[in-house]
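Just passing along the structure, written as structure tokens.
All protein chains but one are shown in place.
Per-chain residue numbering starts at 1, and chain names A and B are given in the order in which the chains are listed.
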Amino acid sequence: MFHQTPLKTLAMALLAAGGVACALTTGFYGRELITEIAILAMLAIALDLVAGYGGMVSLCHGALYGAGAYAFAAATVLAGWGGGAGILAAVLAGGIAAWAVGAVTARTQGIFFIMATLAFGQMGYVTVFDARALGANDGLPGVPRLDLSAIGLDLGDSRSFALFCIALAVAAYAFAAALLRSGFGRTLVGIRANAARMRALGLPVWRYKAAAFGLSGAIAGLAGALAAQHTSFVSPGLLHWTVSGELLILVILGGLGTLVGAVLGAAALVLLKHQVSGFTDHWHLVVGVVLIAAVLAGGRGLYGGIEHWWTRRRMPAAPAEGGGA
Amino acid sequence: MTKLRISALGGAALAAVGLAAAPAAAEDYTVGMLLPYTGVYAALGEEIDQGFMLALELHGHEIPDHSVTVIREDDEVNPQVGLAKARKLVLEDEADVLVGIVSSAVLGAVRDFVHQSETPLIVANAGNDEATGERCSPFITRVSFSNSQVNRPMGQWMYDQGIRTVYTLAPDYAAGRQMMETFAAAFTAAGGTVIGQEYTPFQTTQDFGPYLTAAKAAAPDALYVFYAGGEAISFVKQYDSFGLKTEVPLYASGFLTSPLYVDAQGPAAEGVIGLLHYVPTIDTPENRAFVEAFRAANGRMPSEYAVQGYDAARMVIEAIKAGAADREELAEALRRVSFVGPRGPLEIDPATNNVVQNIYVFETVAGEEGLTQKILDVLEAERDPANGCELE
Partner (left out) sequence: MDAAFWIVQALNALQLSMLLFLLSVGLTIVFGLMHFINLAHGALYALGAFVAVSAAGFTGSTWAAFAAAPLAVATVGVLLYLLLIRRLRSAGPMNQVLVTFGLIFVFLDLFRMIWGDIALGLPEPEVLAGQTGLFGVVYPTYRLFIILLGLAVMAVLALVLARTPIGAMIRAGVDNDRMAACLGIDVDRLFFLVFCVGCALAGLAGAVAAPVLSVTTDMGTGILIPTLVVVVVGGLGSLKGAVAGSLLTGFVQTFGAVIAPQLAAIAIYAMLAAVLILRPAGLFPARA
């Protein structure tokens, strides 16, 4: 069950404020990193929505992200549409592809679901890799950014774009939280707990799962559209299963099934990798050790660890609190 | 996010080479080195880097009044990452010149940024023809090779050897297709016939058995292929183990039997004939000195990648010698550089900004210290057509 606890609100507020502060004060590359984190956080929220609450651990979110990025790039570069239409195309591409995958894989569980999503994701990757109309493995260059000059925003400026991405990441969080608190979200959690019982209650389980997966895909597609605008370039690597794999890793690291953890995990992994690769080419080793250590230290994930520490600290004073998410 | 110390975030591996005791008129040039230091091409990135540093060491005395600082960034062979790192090197580190880029996809990604920001870029590997063809730029000079250069001449050459039918194999990605198409066009123009053409899934093919069996069944006069890295090793060994060596001779874009891989390929590589812009057995004083210095520094024979890094640094030094002080002057000077390097005379073609260089046809043979390269033919001053490039 999802609860928007005060701690979660505080954590999200701090994360967003930190992001904004960095975007306003740092140099060019710092803003690039903040933008990367915001986009990745959005994608992580999409994955946590289905993996953490619906039990659908997906290995095709990289492909959905890529589908969004390519939809935006194709709409703007190839078809010559505006940025707004491009974003709509990206959201629809991610959403529809995800709904279809969710619908046909609804009967599979656990590792079988993971591998089925991997299969569809990789088929998408290979298709784009070979699609000459989409630039094949060279990708598509020259992706423009959304034109918001009507409301006085120049997204070509890296600071404005970073703030724009942070705002959309916060909106994605709010959307996911609202969805999980609705009747739909409670049903989703119920299906994860006992699909057979929900089915016995007469619930069309596959429809709920497909719908949830579709919504998650739509968020992933939006994140993809932002990524395409950020680098002004798309390439098939965006769809590869390793993107999905690393995404899953950072969601688990942050704390699966907490939403805030997804954001924390994205920030932690990007910054860790960046800091470590600054002084050694062997950053894989350090990140690997950190992942192992995170599990040995309790295995609650970053946010789970914070929550655990917070409740324990508050316990003696206010025993009635805690026990939340 | 309270912990961010963004000021420290820009920290990259720094290697300053103090080339002199900095007199008053000294200038410090910053080179942004964009190479894969991790991932499948890490070995190539390392070779290019070692070659570059060796040239700074051996030729740094030619610019006694100046110093060169190298800032390294890892492009992870990922176009998105490569573009982000290129922006960082130019906008944050204020690099005067960018050097590197192994993958053509990364080059395609950074091309527009480099062109628009007017930053000189010396390409030290990536060979896609477009970079010095229809998407050429006055700011991009290529010191390595173009895909055409290391494939096209083989069409006529093989025909002259009496080969009339060829079967081609290459990995299924842009560079693989471009290399095979260029070769096939030249071979067909010479009068030969390509009787079969197959592309293998890129970087996921481990078993070439099915393809080799089909190629053998087609019974061509020769096989012409391009593979690099781990695929090059697997391919050559499997070609031998299926007994094709006695029936169908193997010709290739010379990366297949690069000095980097021949030890792992072993006797299977003997007799393979390749076409490349550099082999370590070129018998000139410049190359002998280079090979000796590289072996002393790194304990192995240099490959074509090491030479590309070495010559990229020579270009930077030559441009500085010519008096270039800022990005615009550097870009201009780089286009006019010419010198004799380990691979022979080099110049930059003013029509395309691609290198004009000798191309070597070589056979891999058993030598005293394991496998070595026997040069069969030298095709001098190989120059690409303009391919739609309009620089002037």
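Here, a residue touches a chain if its C-beta (ideal position, glycine included) is under 8 Å from a C-beta of that chain, and two chains touch if they have at least 3 such contacts.
Since the model is a prediction, treat every value here as computed from it, not as a measurement.
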Full-complex contact with the absent chain, from B:D172, B:E304 or B:E382: B:D172
Of A:R107, A:R197 or A:R312, the residue in touch with the unshown chain: A:R107
Listed residues A:L7, A:L64 or A:L118, member touching the removed chain: A:L118
From A:L10, A:A193 or A:V295, residue that would touch the chain that is not displayed: A:V295
Contact set of chain B toward the excluded chain (per top definition): 39-40, 42-43, 46, 172, 198-204, 206-207, 209-211, 213-214, 217, 229-234, 237-238, 241-243, 260-261, 263-266
Residue ranges of chain A at the interface with the undisplayed chain: 57, 104-105, 107-112, 115-116, 118-120, 122-123, 126-127, 129-130, 241-242, 245, 248-249, 252-253, 256, 282, 284-285, 287-292, 294-296, 299
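Basically, only the chains that are shown with their structure count from here on.
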Distance from chain B to chain A - Cα centre to Cα centre, in angstrom: 37
Contacting residues of chain B [partner chain A, same complex]: 1-2, 4, 6-13, 37-38, 42, 74, 78-80, 83-84, 87-88, 91-92, 104-105, 108-109, 111-113, 128, 172-174, 201-202
Parts of chain A lying in touch with chain B, wherever the complex brings them together: 14-15, 17-19, 21-22, 25-30, 32-33, 36, 126, 129-130, 136-139, 141-142, 227, 231-233, 235, 237-238, 267, 271, 274-275, 277-279, 281, 283-284
